[in-house]
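As you look at this complex, bear in mind that one protein chain is not there, while each of the others sits in place.
Going in written order, the chains are labelled A and B, and every chain counts its residues from 1.
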Amino acid sequence: MSETMHSQDLINFTLNGEEVSAANGDNLIDACEKAGVEIPRFCYHKRMNSVGMCRMCIVEVDTGRGPALQPSCMLTVSEGMAVNTESETTKKAQDGVLEFLLLNHPLDCPICDKGGECPLQDQTIAFGPGETRFVEEKRHFEKPISINENVYLDRERCILCDRCTRFADEVVGDPLIHFIDRGNATQVNTFPDDPFASYFSGNVVQICPVGALTAKPYRFKARPWDLEEIESTYPNPLGDRITIQSSRDQVLRFQGLDKESVNWGWLTDKDRFSFQAFQSEYRVQEPLVRGGGLNRPDRNGLGLVASSWSNVLTMATDAIKQTVPDRIAVIGGSRLTNESQYSWTKLAKGIIGTDHVDASLGDELPPQAILGLPKTTVNEVCSAGNTVILIAPDLKEEYGTLYIRLRHAALENDVKIIELSPTETGLSNVAAITLHPRPGEIAKVVHSLLTGEGPVEIGGIPKELILQAHELVKDRDLKVVYGKQSIAESDQPIIEALSLLKRNPNSKFLPLVRRGNAMGAIQMGMAPGLLPGQVTLAEGSEAFNDIWPNLPNKQGMGTEEILQSAADGMIDVLFILGADPLSDFYDPELVEKALTTVKSVISVDLFVNASAYHADIFFPASAFIEVNGSHTNIEGRITPIRKKVTSPGTTRPDWMIAAEIANRLDHDLRIEKPEDVWGELSPRSISHANVSMDSIGATPEGQLLESTDVIELEEIEEISDTRPFDSYSLRLVLAKRMYDRGTVTQMSPSLKEFTGTSQLHINPTDFKAMGIQNGKPVLVTAGDRNLTVLVIPDKRIPRSIAFGYLNQTGEDLRTLLIKGADSIDIRIDPTSRVG
Amino acid sequence: MSRLNEESLRIANEIINRYPIKKSALIPLLHLAQEQEGWVTDQAMRHIAEILGVTPAEVLGTCSFYEMFKRSPVGEYQVNVCHGISCHLLGAENLLHHAEDTLGIKEGETTQDGKFSLEGVECIAACTEAPCLQVNYRYQNKVTTSDFNELVQEIIDGERSDIPKHGSLAKVRQNISPERLAGIEPVEHAEQPEWLNRNGQDS
Partner (left out) sequence: MVEPEWARLMTFPHITTSRWEIEDAHTLDRYLETEGYKALTKALTMTPAQVHEEVKKASLLGRGGAGFPAGVKWGFLPENVWPRYLVVNGDESEPGTYKDRILLERDPHQLIEGCLIACYALGLSQCFLYVRGEMAHGQERIANALNEAYEAGYVGKNILGTEFSVDIILHWGAGAYIVGEETALIESLEGNRGMPRLKPPFFPASIGLYGKPTIVNNVETLSNVPWIVLHGGEEFSKIGSEQSTGTRIFAVSGHVNNPGVFEVEFGTTTFRDLIMGDEYGQGIRNGNQMKAFIPGGASAPWFFEEHLDVSLEKSTVDQAGSMLGSGAIVVMDETTDIVRACHNVVRFFSRESCGKCAPCREGTNWLEKILRRIIDGNGRKDDLDLLLDVCDNISPGITWPPKQTTICPLGPSAVSPISSAIKRYRSEFEAYVTLPQTGTSVGIQGGTS
């Protein structure tokens, strides 16, 4: 049973003769550790339920009935308990267990990846018997078997601690590895030919206490004693804490870092193994320009040739100088550190003087919906007994570690999740109730959920079901975790739903943003009409005027409008900051037109992605492992990003590129190092008032931003009418998958294969009713748009819904999107195909 | 096709409905699968996983824990010679060796014609009848070597209709007519049964 109670009361117990205190309810093994006595263990892991399997942690415990050997990982410390971790009996028993564990363990430490950081090896050296009395033959298994693209399993080394199998089952709900066979023949394995297809498989490598599970991308790369490491943050929306480990200036591993606040040491495979991407041969290491440039050869056949920094800087600044601020725009910026974001906002808004800056790619909620609601934290959401309203895309696909946290909260902490999602998600089976509102109709459903009122059917959901959910939410303080669920749906219904939820004065909100540091981007003013520190352009100008000389005085355009005016020939210089609108924006045709129309497209990125392919000038940027700075997560928590390796080639940190452009524009950005940003910002921003580079790193959990009430989500008067649903159609939902054609996945050899092909998923009953033939692509129409694509039956999709993942290989499902529609209905013609 | 056939599925559904939590039907369903094919195929495990909403790995995890489930084909007649302590004291090893010689296979093997498989097994709860054995879980008590020969001959001659083919465990199943079923309470939110409050005089 995991520790759920954080009781303040202390109790006293005796540890090796000394009186010590512990938090009431603590596991004995933890209580001893806090008191400075480390009890050896293999199966115990503080983020999982104890199983008491390895027996290594047995110690003599006396609770008044005489000393008895007890596994300290399964025992709750209690008042007056006398614990002896050093007695003869304890030592003998522990040595015995260690001997047992070593009986069948191969002695291949010298070639084992775990050698040097192996608890079993450490224990053996510290206390072990030194020589074996076991003269019989050891257990034999086929040497490492591959259990998925990333992980090897060596069953001979396995000590059956149940950590990996517990993780798969309990922590992530993917019980695809399991104990097989019995007794002395027990092994961990998958079902024959069924790989351990989990988005989280790399975690088992990290928690394996021996070298039974190893990561292919790390295999034989280094020995632990050659590794240097630094604590940092993975720039994903949750800001997962990691250590970056490198050897000889090469990153070899990301490991999850177990801090209380965010990811608890867990990582998704996508993030964990993405270090490969930063070392990819496709990483751009020098500036590129289109055409002749310095007469360098076009090695990649991209039409882009290598150039020099001074050349590209001159070209870029010339382009800027040749036009007016209103014809300059910046899209993207969510990949950047807070400091780089500030620098670019300052460059664009304060120096060039354009407010056409937007980090969002049209798949985020607008800033007022993200900033304008009372905030909560992940830990607060996951606290015992809470009621959580989840209006989000499938967390398992997009916010892996938050999925883990919420799943834990539901299973172990009695948190009731009321899920409102157009389809089943990874969390549905632990949610107290799941409602499937039809896209576009969520506000009606939320209204009914909160009031218990409504017709017999609301947004595709029978009223009784909503009433059941109503019982769970009424009179409760709600924690709302929300984000944009589908790009085939307008923001309005969700905004209205949020506004209804906000009426409950005790509701608190956790917004989900899609891209790495999108929260930082908003906080740093990378949106039209905003300035750093959650203030509007109008209200904040005064504070910034002195150092941002050219601040525009009217609100600029957002991404959609920028692209539209670019396509219309109204934009001359378009910066794309670490973004790929061509792949991500909902209207690729518009993006294509914009990119080909704009005079100078300037990309700042690590790779030549689909959009950057159209660039005229390409600035090669540093990756997060190569820079110092910080990150803001969805909670508004700022944590450090730390440089571990040298930036390759002539790549430079994003902030530095901004500073150099400013310089060529005859302005001093006054940012010579990331720290300088805080010197400027803290005095000017209420929410960043106490933030400095030092303060961010000073606490283990980072620094939570104060929220201001400058920006607030507007109250709605009335729920908008929704388009009637015609029962011959299917309503479209388009969402993201963990693996897509994005650069991180594509540039990481061991992740690349996980990208799927585009297809539409529909309910098996609909599938049958329509008479669709298995395996044959069919014609799908939405208004005057159509597409021939594979349609498959999928139990997780409710009736009348068609669901698809974005940015997979094959057909582009965005073809079906209609501009400006609040939702999209499609029809499937099972008999014809587009020729 | 070694997924569960229609008849097995029908029984499977009846069984599943007797448990508050579906997964409880896993072992009974594995028995059904074994009954159908004589052993438990991978396809059957996948099918059971589908039916119960668990992963094939979980099904395998459970299946492989229990000795009665065979994950590769065995003989039509599974001969289990008991070598528990009581039988051991009364000549189980001899009997087992004799069985090996007679059937021409070693313990753990199956005859080439697929008729017999032989295993030495732990105590089968017939200790006063030692040495004993089971053929497809039907007991044969106080078995002498000549008893054994006779038994084998009878089986070959088709004279042991009392022993069903391997897999069909019990010839009688539990049947509960829907009207007689008391009904399964959900694991959460069940209430105190009414009769607990009764004063006991009303019948």
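As a convention for this text, contacts are C-beta pairs under 8 Å (C-beta built on N, C-alpha and C of every residue); 3 or more make two chains touch, one makes a residue touch a chain.
A quick note: this is a predicted structure, and the numbers were derived from the prediction, not measured.
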Which of the visible chains would the unseen chain be in contact with across the whole complex? A, B
Of the listed residues A:Gly64, A:Gly183, A:Pro455 or A:Pro505, which contacts the missing chain in the full complex? A:Gly183
For the chain left off this view, which of A:Ile159, A:Leu257, A:Leu347 or A:Ile797 is in contact with it? A:Ile159
Hidden partner chain, touching residue among A:Asp62, A:Glu99, A:Glu706 or A:Asp794: A:Glu99
Chain B, residues in touch with the chain not shown (by the definition above): 18-21, 23-28, 30-31, 52, 54, 61-62, 65-69, 80, 83-86, 88-90, 122-130, 134, 136-139, 169-177, 179-187, 190-196, 198-203
If you put the missing chain back, which residues of chain A would it touch? 1, 51-56, 58, 68-69, 71, 74, 89, 92-93, 95-105, 107, 109-110, 115, 120-121, 124-125, 128-136, 159-160, 179, 182-186
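Basically, only the chains that are shown with their structure count from here on.
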Distance between chain A and chain B based on Cα centroids, please, to the nearest Å. 48
In the complex, chain B residues that touch chain A: 42, 45-46, 54-61, 64-65
Spell out the part of chain A that touches chain B in their complex, as residue ranges. 174-182, 189-192, 194
